[in-house]
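Note that this complex is displayed minus one protein chain, with the remaining chains in position.
And now, chain A:
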Amino acid sequence: MSQSLAKKCNEVKERYDTCFLKWYSEKYLRGIGAVDNNECSALFKEYSSCLQVALKERGIDKLLEDAREDNKENDADLSP
């Protein structure tokens, strides 16, 4: 993937992305193993805690809240 929003999260993001893409292509898409992507969840946790700080620093957490409110108003549903 491209860079992370926050430089300091790049390294863990890179490891998570690689894990996710392997799991997705080799297991999820083939219906192999448990449905949950547990094998990447420890990495995701680490990545996420780094990212949350960056989102807050840039005020993006607030933008996300607003978007969720808008979604509720529009009653967005992703099912086809």
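Everything below uses one rule, namely that contacts are C-beta pairs under 8 Å (C-beta built on N, C-alpha and C of every residue); 3 or more make two chains touch, one makes a residue touch a chain; residues count from 1.
Quick note on the criterion: contacts and distances are computed from a predicted model.
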Requested in this report: Look at the options "Tetratricopeptide repeat domain 4", "PRELI-like family-domain-containing protein", "Aldehyde dehydrogenase 16 family, member A1" or "EF-hand calcium-binding domain-containing protein 2" and return the one that UniProt uses as the protein name of the missing chain.
Outcome: "PRELI-like family-domain-containing protein"
Report task. Provide the residue numbers of chain A that touch the chain removed from this figure. Result -> 1-5, 9, 13-14, 16-18, 20-22, 24-26, 28-29, 31, 35-37, 44, 47-48, 51, 55, 58-60, 62-64, 66-67, 69-70, 76, 78-80
